[in-house]
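Here the complex is missing one protein chain, while the rest keep their positions.
== chain A ==
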Amino acid sequence: MKQPQPGKQPVAELTDVTRTYKMGDEFVKALDTFTFTFNSGEYWAIMGSSGSGKSTLLNLLGCIDRPTSGSYRIRGREVSSMDDDTLSTFRGKELGFIFQSYNLLPQLDVLENILMPVMYQDEYPDGIEERALRLAERVGLGGRLHHKPMQLSGGQQQRVAIARSLINDPALLLADEATGNLDSKTADEILELFDELHDEGTTILLVTHEQDVGERAENILRLKDGLIESVHRGQRGRSGATQAFEASHSSVAPHAGDAEAEVVTFTSSEPGRSDADGGGEA
C-alpha cells in the first residue's frame, strides 16, 4: 500500500521568510522569519487560528504572493526572485491549487476545467487530453465530462478541482480549506481522496482550521502569529513511516536553523509519535 519513501527530496525550502502587511498605519508580520522545509511525498496539515499566517504561507508557497524578505525554493528553484511571467508559468507547471469554494470556471465543462492549467502553458503536451480523462475517471467523474459546474454538487465540483490541480503533475498540492464548504460525509470522501493521493506519493499541503480534518494528515504544522507553534504527527503519520519522518526531520533541522519554537515542539511531539493515539495537541 504505502510507498516506501527512501531518499525524500525537499520540495519547498523556506529560509527566513518574512511577509509584512501594512494595515492602516501599522505593519503586521503575517510570517516572521519563517524557516521550514517540506519534503516530497509528505502530507501536511497547516493549522492555526485566523491571523496565524497560514494563508500567507499558502499564498507564498502558491507563488501568488511574494515575501517581504527571505528566500524560498520550490523543487530547487529560487522563487522569490522570479519575474511575474516566470512565476505564472511556474505556478501552472509545478503547483496544484484546491480552494474552499472550488473555483471552477462556470463557462467551461468538466473536461475543459481540468485542462485549464494546460491552456496557459506554452507547450500543449501530447496526450494531455487522455491524462485529463484518466484524472476525471480517477476522481469519479468519468461520466460527467461535459457537465458544467452548475450541474454538479459541491463534492463533485471539488473533485473536478482536484483533477484540475493534478493535471500538470505538480510538485505541491496546495489545498486551502478544501473541505470547508462540504458536509461531513462529502468532506470525508474528499479527504479519502487526499489519502489515496498521498499514498501515490503526491506532496499535499492542506490548510485547515478544523481540528479533525487536520488530524487526519501525516504531519501537522501549527502556526501562531506568524511563527511556528508546533510540529507534530497526525493520524497517518503514526501508522507507518515513523522512520521516514525522523529521517526527514533530522535533515530538515539544519535548514530550520535556530527557530526555537520548532526545536521545542519537535521534541514535544516525540512522545505523541510513539504513542498509539496520544493527543498530540499542544
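Rule of thumb we're sticking to: a residue touches a chain if its C-beta (ideal position, glycine included) is under 8 Å from a C-beta of that chain, and two chains touch if they have at least 3 such contacts; residues count from 1.
Following the convention adopted for this analysis, contacts and distances are computed from a predicted model.
Here one chain is missing from view; checked against "Anti-sigma F factor", "Probable chemoreceptor glutamine deamidase CheD", "Phosphoribosylformylglycinamidine synthase subunit PurS" or "Macrolide export ATP-binding/permease protein MacB", UniProt names that protein "Macrolide export ATP-binding/permease protein MacB".
One of A:Val28, A:Met116 or A:Leu145 touches the chain omitted from the figure, and that residue is A:Met116.
Contact with the chain not shown here comes from a single listed residue; of A:Val28, A:Ile64, A:Ile128 or A:Leu145, that residue is A:Ile64. In the full complex, chain A touches the omitted chain through residues 59, 62, 64-65, 84-85, 88-89, 91-93, 97, 99, 103, 105-108, 116-117, 119-121, 124, 164.
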